[in-house]
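Shown here: the complex without one of its protein chains, the others still in place.
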Amino acid sequence: MRYESPATTKEAVALLAAEKGSAHVLAGGTDLLARLRLDMVEPDLMVDIKRIPAMKEIKKTATGFKIGAAVSGAELGENKALVKAWPGVVEATNLIGSDQIQGRCTMVGNLCNASPAADSVPAMIAAGAKAVVVGKNKRRTVPVEKIVTGPGQTSLARDELIEAITLPKPAAKSADAYLRFTPRTEMDIAIVSAAVCLTLSRGVVKSARVALGAVAPTAVLVPAAAKAIIGTKLDDDALEAMAAACSAACNPIDDKRGTIEYRTRVAGVLAKRAAKIAFERAGG
Amino acid sequence: MSSVLVSTTVNGDPVQFACPPDETLLNSLRDRLGLTGAKEGCGTGDCGSCSITLDGRLVCSCLVLGVEAEGREITTVEGLAEGSTLHPLQQQFIDQAALQCGICTPGFLVAAKALLDRNPDPTETEIRYALAGNLCRCTGYDKIVRAVQAAAKDMRKAAKKNAKKKK
Amino acid sequence: MQVSLTGPLRAAAGGAADVDINARTIRELLGKLIEQYPGMNNHMEQGIAVSVDGTMYRDDWDVEIPDGVEVVLLPRIQGG
Partner (left out) sequence: MKHDQSYTDQDFKVIGSRVPRPDGVDKVTGRARYGADAYAPGQLTGLVLRSPHAHARIKKIDISKAEKLPGVKAVITAADLPDLTEGRRDLFDTLENCMARDRALYDGHAVAAVAAIDRNTAKQALKLIKVSYEKQPHVTDVDEAMKPDAPIVQPHIQQDGKPSNIAQRMEFGHGDVDEGLKEADVVIEKSYKTEQTHQGYIEPHACLASVSPDGTGDLWVTTQGHFQYRNVCASLLGMDVAKLKVTSSEIGGGFGGKTHVWIEPLALALSRKANRPVKMVMSREEVFKASGPTCSTSMDVRIGARKDGTITSAFIECRYMDGAFPGIWGMLGGMTAWACYDLKNVKSVGVDVLCNRPKVAAYRAPSAPMMAFGVESTLDLVAAEIGMDPIDLRLKNVAREGTRSSYGPTYGPIGIEATLQAVKNHPQMKKKLGKNQGRGMACGFWFNIGGQTCVDLNIGVDGTVSLTQGTVDVGGARASMAMIAAEELGIPYEDVKSNVGDTASLGHNDTTEGSRGTFSSGLATIFAARDAIQVLKERAAKMWDIPVEQVTWENGEARAVGAEHNNLPPLSLKEIAAKSPTTGGPIAGHNEVTADGAGVSFASHICDVEVDPETGRTEILRYTVVQDAGKAIHPDYVEGQMQGAAAQGIGWALNEEYIYGKDGLLQNPGFLDYRIPVCSDLPFIDTKILEIPNPNHPYGIRGVGETSIVPPLAAIGNAVSQAVGVRLDHVPMSPPRILKALDEQAA
């Protein structure tokens, strides 16, 4: 294995493009190095992006935020403006692993690891986050939900990497929230998770996005769930309708972490609870 | 796989080592620098026994490559005591009987220090969540949490005294 | 004296819950038991414990067995 730590995105992309064998981008390494230890991957090349200055920045832009691909969860949580604007996205990212993991893990790594149970992904999807994808010959900006195509699979080309995640400027009276279910209080992978982002107008939900994790091969956006609460004051009937829509959108598997039955049911429970938190945060 | 020469700072000392690029920092510390205080309990970041700080951030050294340490600053459990004076956390872990087998202790100490450095007066809940990345199978965590509480108190007292002195 | 057998040791004594044996020490007791019930030998090798009036002996076979005490033979246990 070769290890490279380029200073620019351009160099990083060139290294990926030139590698004939298996190449991996190393950001926080909290998934990749665990898989290396378990002999699940045997990279020929590892490209460490943490020495690329642009990738270590959180920038407030005219349209919102731009978060570099190598920004750790801990750094995200320490950015007050971001926490205020996107509490759900930050809390989702901060739920990944322990404080030790937070010192290293990144949203982009969480995304590109392409686990259906990734904590930050449903929150990013609900928030309308986009990925800035850089390849050898082009840059493109892609909605986060278009990145993961299946467990362990992404839509990125061999020579592409994600340089940053952008989050829009939150609309007035809007907020997001994320909840996951794990048997322990910490250190677990989500059995099921839900993210809700909503905007209020005079106490009524004007717009909403609801996303679920660990209930399908990829995190899923559930428009029917959003529809169930749009136009409501989040009364019990609306919440039940949203929960039912969430459960209906589930296509989970039975595995060591949970059953189909359990995931389907609890997806709705979590979505309801997350919606209530988002509603309250938005000033409802 | 050819080795890479790495220059880094460990517990304040400049050190160099050569390691294959796929070697974890944990193994570099243990096998090349003789710092065996950090332990491998899982190799996958799930137990915290290998906790160190890297440029001041608490991390699992099993999830860092040795080559990544180039130019960084590392603190391990071996760097906690000042000369022959134990860190208040170390002293309280002994006084409060917060260890039995002791294999998790180095990781707990490094993680607890990282907590107290940023939050000198944590609640019990804050302590428990901050240490959730460190598994202990002997103690049920009871005496560990008490030791961290006691050390935090000691450190606050010492800080107050120092502040007074400066005035 | 009456010796109570427990668990698998009963099968070795043809299903008897108690056997009558006269012995002054544990060693003598175990010796006589094997003599009467050769099937016991297997259990002895796997390990055995003797309770004399509630006190458990696993290794000290020189212990004297006073008259009128309760003697119970048990399989040897193991712990964590």
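By written order: A, B and C. Residues from 1 in each chain.
The definition used in the following text is that contacts are C-beta pairs under 8 Å (C-beta built on N, C-alpha and C of every residue); 3 or more make two chains touch, one makes a residue touch a chain.
In this text the structure is predicted, and so the values were computed from the model without any measurement.
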{"item": "Displayed chains contacting the withheld chain", "value": "A, B, C"}
{"item": "Interface with the undisplayed chain - residues on subunit A", "value": "37-39, 181, 183-189, 191, 255-259, 261-262, 265-266, 269-270"}
{"item": "Residue ranges of subunit B at the interface with the undisplayed chain", "value": "1, 20, 22, 30-31, 35-44, 46-47, 49, 76-78, 80-81, 86, 89-91, 93-97, 99-106, 109, 124-125, 127-129, 131-146"}
{"item": "Residues of subunit C in contact with the chain not shown", "value": "4, 6-8, 10, 17, 46, 51, 53-60, 63, 70, 72-75, 77-80"}
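In the analysis below, only the chains that are shown with their structure count from here on.
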{"item": "Chain contact topology (line, ring, star, complete or other)", "value": "other"}
{"item": "Centroid spacing, where centroids are CA-atom means, of subunit A and subunit B in whole angstrom", "value": "29"}
{"item": "Between subunit A and subunit C, centroid-to-centroid distance (C-alpha), Å", "value": "67"}
{"item": "Rounded Å distance, subunit B centre to subunit C centre (Cα mean)", "value": "54"}
{"item": "Junction residues of subunit C - those touching two or more other chains", "value": "none"}
{"item": "Residues within subunit A bordering two or more other chains", "value": "none"}
{"item": "Complex contact set, residues of subunit B against subunit A", "value": "1, 4, 20-22, 24, 43-46, 48, 51, 54, 57-60, 62-65, 67-68, 70, 111, 114-115, 129-130, 132-134"}
{"item": "In the complex with subunit B, residue positions of subunit A that touch it", "value": "1-3, 5, 26, 28-30, 33-34, 36-38, 43, 46, 48, 50, 72, 74, 97-101, 103-104, 185-187"}
